[in-house]
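Only one protein chain is missing; all other protein chains are in place.
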Amino acid sequence: MKYGIAKPIAALGVLTFIVSMALPSVSAAGYDLDTASMTWIMVSTALVLLMTPGIALFYAGMLRKESVMSMLGQTMMVMVVVTLIWVTLGYTLAFGPSQAGLVGGLDYLLLNNTPYGESFLVEGIPDAQFMLFQLTFALVTAALVLGAVAERTKLKALLIFIVIWSIVVYAPIAHWVWGGGWFEDYFVSLDFAGGTVVHICSGVTALALAIVVGRRGSSIQKDRPHNLPLVFIGGALLWFGWFGFNGGSALAADGIAVNAMVVTQISAATAAGTWGLINYLHLGRPGVLGMVTGAVAGLVGITPAAGFVGPMEAIIIGAGAGAFCYATVALKHKLKADDALDVFAVHGVGGIWGALATGILAVPAITSDAGADGVKGLIYGGYDLFFGQIATVGVTAIYAFVISFIIIKVIAMFMDIRLDKKEEMIGQDLIEHGEAAYDI
Amino acid sequence: MKYGIAKPIAALGVLTFIVSMALPSVSAAGYDLDTASMTWIMVSTALVLLMTPGIALFYAGMLRKESVMSMLGQTMMVMVVVTLIWVTLGYTLAFGPSQAGLVGGLDYLLLNNTPYGESFLVEGIPDAQFMLFQLTFALVTAALVLGAVAERTKLKALLIFIVIWSIVVYAPIAHWVWGGGWFEDYFVSLDFAGGTVVHICSGVTALALAIVVGRRGSSIQKDRPHNLPLVFIGGALLWFGWFGFNGGSALAADGIAVNAMVVTQISAATAAGTWGLINYLHLGRPGVLGMVTGAVAGLVGITPAAGFVGPMEAIIIGAGAGAFCYATVALKHKLKADDALDVFAVHGVGGIWGALATGILAVPAITSDAGADGVKGLIYGGYDLFFGQIATVGVTAIYAFVISFIIIKVIAMFMDIRLDKKEEMIGQDLIEHGEAAYDI
Amino acid sequence: MKYGIAKPIAALGVLTFIVSMALPSVSAAGYDLDTASMTWIMVSTALVLLMTPGIALFYAGMLRKESVMSMLGQTMMVMVVVTLIWVTLGYTLAFGPSQAGLVGGLDYLLLNNTPYGESFLVEGIPDAQFMLFQLTFALVTAALVLGAVAERTKLKALLIFIVIWSIVVYAPIAHWVWGGGWFEDYFVSLDFAGGTVVHICSGVTALALAIVVGRRGSSIQKDRPHNLPLVFIGGALLWFGWFGFNGGSALAADGIAVNAMVVTQISAATAAGTWGLINYLHLGRPGVLGMVTGAVAGLVGITPAAGFVGPMEAIIIGAGAGAFCYATVALKHKLKADDALDVFAVHGVGGIWGALATGILAVPAITSDAGADGVKGLIYGGYDLFFGQIATVGVTAIYAFVISFIIIKVIAMFMDIRLDKKEEMIGQDLIEHGEAAYDI
Amino acid sequence: MIKIEAVIRPERLKPVKEALTEIGINAMTIYNVKGRGEQAGLEFTARTGLFRIDELPKVKIEIVVEDQDEEKVVDSILLAARTGEMGDGKIFVTPVHRAVKIRTGDEWRYS
Amino acid sequence: MIKIEAVIRPERLKPVKEALTEIGINAMTIYNVKGRGEQAGLEFTARTGLFRIDELPKVKIEIVVEDQDEEKVVDSILLAARTGEMGDGKIFVTPVHRAVKIRTGDEWRYS
Partner (left out) sequence: MIKIEAVIRPERLKPVKEALTEIGINAMTIYNVKGRGEQAGLEFTARTGLFRIDELPKVKIEIVVEDQDEEKVVDSILLAARTGEMGDGKIFVTPVHRAVKIRTGDEWRYS
């Protein structure tokens, strides 16, 4: 078994950072456990787990009242399917010993060799804990995708899609970026908490799905969110959970975790404000849905950077995330695809901006604290990092888009992937789940 | 004072495990504090505390809109009453030095001898912290009961019931199972996080109440949940909080806590999926309310087992919980009792299944890490454990049922315990609280 | 640089305690980091951050359905503005080296000298973490204010008010109470988690605003909360978050944090019960909105005392908070000001009661554990503390009231600060944000 | 043509719909209302005295039919909606000049 | 018999109900509607220009009474619902052929 990838991950937080270096070998006995770090990661796991229902509420509130249960139900489906796949197969494909850099080996199949009381992979925390923490990221990624094809896509088709996609899209990308895959051999790149793996991946997957599934029918009253307080609750849970998402990605209770929390808060607030301001200048009034969406965009933007930049960079990243995602949403009607809840605009574009911004702004002093010694942003002369970021973003985006496109196309050959017109009018809640969300 | 029970609790998580053994004596100075464990238990306490409003929302959303405030109000009543009883009397009855195995002595009356900065009872964490963590379990148990008798039972009668029941049902059972009571002298049994104390106890109490209080009137439109997103929010908070419930029950930041979180997630997901699948096969469509209920059933099922089984056992337990609880709910109309929100079906049946499954599946390697050396499931030849589980389940269920039945019957002699027909039609919100839940 | 204030803050939790003493000097290298404490404060930070949306939901649910988005939007505005001001200027004004006791110096401008990996200010946790934790308190304070002037005050005016107020009201008061300001030279006083800084300050600021902005028009149907389950959700998040608010204010994972959590739970429960009971005696039925409000009052009341009293004092403080705040709300119609959501009644009065109760009840043994050696309540003969409490309450209340009054008056000279009659009738949601909360 | 408006108890809606289906009447429009009856609501007791709840939730159904169907529709609603307790509701019959089917634009008559 | 339908401001519902109780009229049916008046709503200003809100929340009450009660009911509503500002609403009077009390099945007349 090759535990060589462990040290950098442990040291760096979950990240792509890979510079060619001789990895010190780890004894078979593994690392010592660090109970404070274990506590922090247990908490972070719970926080990130809460983000998945947070997404469901954030999304469901934006839909018309006839599509609420279906969004909640699809999210429950993700909870079920992604959990079961991850613990049986996904985790080992992502974090098992690398097979030619492409995918992890089957050493951890069915959580074999994944002890809850010993630490081999990440210094200080047991392997089973790392596995569970990573599961929560897989859940978030899959749940994010659902927003693009809301109100029209059959649950059964989505279920099959998620099963295949978890195995052939998510797990390999996680392997390349965080699991010691081929990226490290070719690129210098940084992804602290999942800008590529989570956000770009979900954003482009969402786009591919939206294209293939097609637009919602004209009988659906779009752009009339049925319950904005629900969106706000979802947004609040996301903001809250993101402290575990970014803070926990330090994989230790240390200064990098603290810094990640600081920049997360700053970026979210800046992006929310930027969105509100542009909205005010553009349309005359700052929408609250917009400000909440802006906050999410800011959280997305800072995700890859959170362990590598300081507070002032966070303001820049937040402002950029707010502005670029706003612009994409505003131009959305030009898009052929009906990305119902702006998954690509917020997570795709926000993730790409965050990854590039990391390449531009990464502060040498902080990257070195984060274990990525010598890696630095473009403005500090770090050309290799900047191009590495572009390359990993590009590869991830293309791979996720193409494979997702193929998967859903193939599924569509064997079954209906969307409701028919009459069903769509009645709404997915009654048709697929036999439940109305409200009787108020 | 007899601090002899401390060591096993500390070592095992909160659990019934009792094998005859010579307990090492603890010096009067107590244990050293462990700040990481303290942090984890502080967090877990907050998480479990959040479960009580989580239950309220989960329940309230399932009721018609005229009974929402009453469910929320009854839960607030539980928060008040159970907190005050626990800190004055309940805690010492549950965890005071055992009096002939039946109940704890009064050494901790009014939280005397319950220091916030010293550890005598549970290794590494102060006694006051253990007290508070345990309080959150008492709250959850009492709050769960409310669902069975929703929409018709007078607040005043419930209040009196909860006062008496906290003292004569909950505290003694907690003592027998976790506080060094008589169970340890007669049975080998395991209850990691409260399968017996919390779930079976609340489930059978709920049944007893439902029988005595009687069915809801025909003017109440049952089975039309007024707000399913509220149910989903409640379910999400429960799932989130359960990481503290099960993870915190290790009473330390250790591998057993990590494992508890892993199996909790797996069982919840499996049960939600099982429920959805059976629902699909049975009625043609997978209900979302069903999947959320299934998740709760899976969380209940894994509760007693969380410190003693691994991921693959968690799948079995989750699937069983989904299936058995589904079957009970489906057969519910055959029941004479009107258990309005399926407290018995989910918590009673789920708790019994979990306890028996623990007796069948407990993995020797894990139980020994959890401090229950040599205790093992039926499939590993652990007959004594299996029969111990049956015995403790039986004793708890019968005791809680009979005493609860008597308490509520006696209360009914002195006062009206339910709304009259006219009041029921108008709904408890206006009648008992003078408040309508919505003005939308 | 004068790091002399660090030790008492570190030792005491965030508090005003200041007795003249020779502070031991801290080496330039700072304190050692304590990872368990860091974990606890990371968690507490996330918990307190969640309180701000919690307040928004708590408030929004109490308003009519036409004013929901505006409350959520104003809270988002606070998130944006207060975060950005705090990290640029506010923090250094509050916690920078004291300038003649009045305000902090600019050493931490733009978070200069605020390392994420070193601890100078508070023993064991990095300065950046202390900064972030404190930010969450500034957010809560500003968000609380919004409730008083709901449904009628223009967003733009509020925005300008919050900007100025954060700098000239909040930061200086935080400096005086917690940052080594002039209070310590004149008064013996205690404020564990922000009775003065957060609650009294927000309460009297709210009152000043409500007076200047004026009453809501007659076309607004007041006292018909549009969504009480939303209030309950907000209240639940507040209760949950308060464990971080009070527990985290120990600034360490220690016994004082544990005790703070214990007394927080007890006070909240007692106050909720007291409110319900008085409500029942007074009006015949215990309102659920009332019980939730009572819980918040109890949380407010215990805030300044949480590190200095034990469980039995917590019962007294909770009961007092419930009773005094209830009385103030009941007498509210006598008030000229239209404090829409009772910010003064709950936070102002609750905060004053808590501060005085701390002066009366502070237990010598606990204050000394909390680092305030020799400081004790009136009933233990601590006259200096009691008068110190009165003095700091008085100074804070007068300062916050007068300056807030002046700020909003000046703003009103330059712009409309409230909606006109027609706009108010339509409701702030459509007028200022162009969004209706629901389409159900 | 006439419009039959019935204000009924919410829990009687299902029986009423079934009863109407049986006599061949499918089309109807339904909405929730609040109603005060002649007694102006119901009175209840709280600790501090009596209180009155004067707006009770009701369901209103509107059915437009040919004049000759009046009796059978009214009778069928009466039977299905009645509980015999106070608050069962009322049926009102009002004239309709004309009915048009939007899909076709044709004058419409209940078949 | 006639049906008096009044579309009023939500905040005037309470005064209207009280005024009607005073003249002995208890029974009524109430529901929330959205209304456009003749001015098609109200106009407001935002940073980027004017905008119009054309559906305003209103409450509709329906009261079936004997023909001779028309005047007193209409007058009493007029008085209680009026604020004198735009948007006070309208009262419509329509004919009712017949009213039946569901509880008894009897023809019903306002007593």
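Labels for the chains are A, B, C, D and E, by order of writing; each one numbers its residues from 1.
In this text, a residue touches a chain if its C-beta (ideal position, glycine included) is under 8 Å from a C-beta of that chain, and two chains touch if they have at least 3 such contacts.
Please read all numbers here as calculations on a predicted model, not as lab measurements.
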Displayed chains contacted by the hidden chain, counting the whole assembly: A, B, D, E
Residue among E:Lys14, E:Arg47 or E:Lys90 touching the omitted chain: E:Lys90
Selected residue (touches chain absent from view) among B:His175, B:His226, B:Arg285 or B:His347: B:Arg285
Absent chain, residues of subunit B that touch it: 280-285
Residues in subunit E touching the chain absent from view: 2, 6-8, 31-40, 54-55, 58, 60, 74, 77-78, 81-95
Touch list for subunit D against the chain that is not drawn: 3, 17, 21, 26-31, 64, 94-103, 105, 108, 111
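FYI, only the chains that are shown with their structure count from here on.
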Shared interface partners, meaning chains that touch subunit A and subunit E: C
Chain centre separation (subunit A, subunit B; CA means) in Å: 34
For subunit C paired with subunit D, centre-to-centre distance based on mean C-alpha positions, whole Å: 53
Residues of subunit A touching at least two other chains: 35-36, 39, 43, 227, 233, 283-285, 438, 440
Per-residue multi-chain contacts in subunit D, two or more chains: 46, 51
Pairs of chains, among all present, that meet the touch criterion: A-B, A-C, A-E, B-C, B-D, C-D, C-E, D-E
